[in-house]
Every structure is written in C-alpha cells, then in structure tokens.
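A single protein chain has been omitted from the complex, and every remaining protein chain is retained in its original position.
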Amino acid sequence: MPTTRRQFLSLAGGVTAAGTIPIVTLRPLRATPAMLNTAIRNVVGEAPIRTGKVKVDIPPLVENGNTVPMTVTVASPMTADDHVKSIHVFNEKNPQPNIANFYLGPSSGRAQVATRIRLADTQKVVAIARLSDDTFWQVAVDVVVTLAACTEEMN
Amino acid sequence: MAALINVPAKARRGDVIEIRTLTSHIMETGFRHTADGKLVPRDIITSFTCRYNGTEIFRADLFPAIAANPYLSFFAVAKESGRFEFEWIGDNGYSSTASASITVE
Amino acid sequence: MPTKADELAPYKVVGDGIPQSLTGSPGDVTRGRALVLARTTTCILCHSGPFPETRFQGDLAPDLTGAGNRWTTSQLRLRLVDASRFNAETIMPSYYRADGLARVGRNFAGKPILSAAEIEDIVAFLATLRD
Partner (left out) sequence: MSVWRAIAAAALVAAAPALAGEIPPDARRSGYSFMGPDTRAMQDDDTSNPGMLFVLDGEQLWGKKTGSAEKACADCHGDARSSMKGVAARYPAFDKTLGRPVTLDQRINLCRANHQKAAPLPYESRDLLALSAFVAHQSRGAAITAGDDPQAKPFVEQGRDLFMQREGQLNLACTNCHDDNFDKRLAGAPITQGQPTGYPLYRLEWQTLGSLERRLRSCMSGVRAQAYDYGSPELVALELYLMSRARGLPMETPAVRP
C-alpha cells in the first residue's frame, strides 16, 4: 500500500432520502453588491482589506454550476508567529452572499482548503484570509458558469 | 448514510498531510420551491470540525452555497500517532461523526 | 389530446416563402433580438450570431450573421414556420406547427413553439442582420 489508504466508514445519522423532492424552481432572488459588502464587513469589521496572498482555483469553464470544485490557497509559512487564522469565501449572485468560513492554524501546515460549491450563474467569487497579525487579504475571481441546455422539467 | 475519509495510514513526524472527507447530505438550500409554490425548508450541514487527538485543528462553517454531499480537503502537520475525529452538525438536529487513525514515526 | 391546430393563424405559402405577416403587422426588432437570445425560445441553443454579450451559443446550425442578406423576409418567415418544407431531415423544429408531432409533452400539446407575434418579431430582427 502507498502512504494513502482509504477508509470507508458508515455513519449513523437521521438524514432524509435525497432525490425525493419533486423538481423545484429557484426564484430570482439574488445577493446584491450591498449584501456582499455587508457580509464581508460582518467578518472583517472596519479593518482595511489588502489585495494579494490569496489564490482561488476554479475551473476556467464550470461545467455545471450545481457542483463547482474550488481550492483556496494562501501564501503563508504557517508557523506559530505567522499563519492564517481563517479563510472566508463569498459570492456575488447566489441567493445568499456567504459560501463558507474555514478556521485553521499553525497545526494545519499548509493554508489550503478545497470544497465544492454552487454558483447560480456566471459571477464573482471573493476569498479573504485573516492572518495571525489580524491583517486581511483578498482576491476576487470571475467565474464563468455553463448553463445546462436541457433542464429536467415536469411536463 | 456513508462518509468517505482519506487520511494517510502512516506519516513521518512533521509531514504535512492532506485530509479529505466526503459525506452524504442533500444540502437543501432553503431557497427552492416546489411546483406548487411551497418553499422547501432549508436542511444543510452548518458546521464541520476535525480534532487531532482531542485538539481542534480545523473547522468550517458551511452555507447553502456548499454543494450536496459536502467535500472538504485540508491539511495537518503529523505530530504524533493517534486519531483524527470528524464531526458534522446541521439543521434539524443533524449530527454525525467519523474517525481515522494515523501512525507517526 | 385534441389538436388545436385550427387556432394557428392561417398563412399562405407563395413560392419559397410566406410573404404576408402572420399577425398582419410587422414585428418588433428589439423584442425579436431578445427572443433569439432567450434559451427557452431555443434559437441560441443551436445557432450562433453577432451577439457579443452572449457567451454560450450553439454550433449545430448556421451562424445567423448575414441572415438578412441571405434570405428575404418572406423566406425567413417560412423557415421559422416550417423548416422541414425545405429539408425533411433538418433538425430545425417547425416553430409554427402543432400537428403531425409524436408524444408532445402535456404542457406543450396543441401549441406551436412560438406564437405568430413571436415569429414576426424574430423575422423582423433576423432581417436586420446584414453583413
């Protein structure tokens, strides 16, 4: 075996079966630039936000906005004296401006997190890192989302 | 309901290792409506925590913009042999846990 | 499902076109452009054209650039109404037809894909597309 192994674990949990809700519609409800700004200020407060240090990797052309791979990396030595405390990710046009907050520290070793997100349309994604000296650094990326040509509808 | 956990079985002291988790959850946004106009209530995982031998080393707040069956990848410094414990908490009292052990040489 | 084909406005094919407006009046160019770009109208799924703001355009069918040079208004109208008259194998749907179709979905049965007014708006817009 290589150093990586797979652990297949079963979890107990009261989860309803997925896929049983009839097809539904998303009403045109969107975060506004003001809501995005408020969401960011809720995290950052009045502190200045500098551009740099943060990188967001999203495929150049997203094949489906319902599941978009995203990796956020911050340039940091991740030492006790100089590390990333948190990473906050926001979007411009989903119904709600927040995507996720990640809390890490020197025991992370590397300031990089990856997840899969939903993006309702082509839009801007903003990632902000809070460093151990309480400075904030950000990057904004434009993401192009392919819309499905045929959607599943009831007819 | 299942979860997929990927933690190296072995590492050298000081190695930075990648941890990946994938868990079953519909992540219903709370913004969708049924054909007859009813709002489908929100049902998401709101929080994920990873502890390494009891100490929290990574935590995430999740919002409806996280895709169904949440996937998370993050890193940790292999300090000592022991256990990683994972916990997902969500709406409607949702809670689940998993763990994985590591040998550090 | 009863056919409601008789609800369609009558039209007269002359040569390779329909010279008379389906509604009796000319279409609206601005509305026509919006319809061509709307995914639900389906034009843009297969065609591309001089639409710099629209990122995703199809490539199954000819570019619409210069359509107004290539076809007269009368020809454009018949191509939209029933393209299968020119080529039985075409993948272009007949946008103003409600009969001779199989297993049409409940919500669409007995209706043409586009209304007479929508056809006229699109014809009016396509006629403006000149090289």
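Each chain gets a letter, A, B and C, in the order it is written, and its residues are counted from 1.
We take it that a contact is a pair of C-beta atoms (placed from the backbone, for glycine too) under 8 Å apart; a residue touches a chain by one contact, two chains touch by 3 or more.
Bear in mind that the values here come from a model prediction, so they are computed numbers and not experimental data.
**Q** Touched by the hidden chain, which of the shown chains?
**A** A, B, C
**Q** Please identify which residue in B:17, B:67 or B:102 touches the non-displayed chain.
**A** Of all options in B:17, B:67 or B:102, contact with the hidden chain holds for B:67.
**Q** Mind pulling the chain C residues that touch the left-out chain?
**A** Considering the whole complex, chain C reaches the absent chain at 39, 42, 44-46, 55-60, 84, 91, 93-94, 101-109, 111, 113.
**Q** Write the list of chain A residues that the hidden chain touches.
**A** 6, 8, 10, 17-20, 59, 61, 63-64, 66-67, 69, 146-155
**Q** Considering the whole complex rather than only what is displayed, give the residues of chain B touching the chain that is not shown.
**A** That gives, for chain B, the contact residues 1-6, 20, 22-24, 26-27, 67-69, 71.
Note that only the chains that are shown with their structure count from here on.
**Q** With chain centres defined as C-alpha means, what is the inter-centre distance between chain B and chain C in Å?
**A** 51
**Q** Between chain A and chain B, what is the separation of their C-alpha centroids in Å?
**A** Measuring from centre to centre gives 14 Å for this pair.
**Q** Which residues, counting only chain B, touch chain A once they are in their complex?
**A** Chain B reaches chain A through residues 1-11, 16-17, 23-26, 28-29, 31-35, 40, 43, 52, 55, 57-68, 70-77, 79, 88, 92-100.
**Q** Give every residue of chain A touching chain C within the complex, in rising order.
**A** Answer in residue numbers: 122, 144, 146-147, 149, 155.
**Q** Of all residues in chain A, which touch chain B in the complex?
**A** That would be residues 1, 3-16, 18-19, 21-27, 29, 66-68, 71, 91, 94-96, 98-110, 112-119, 154 of chain A.
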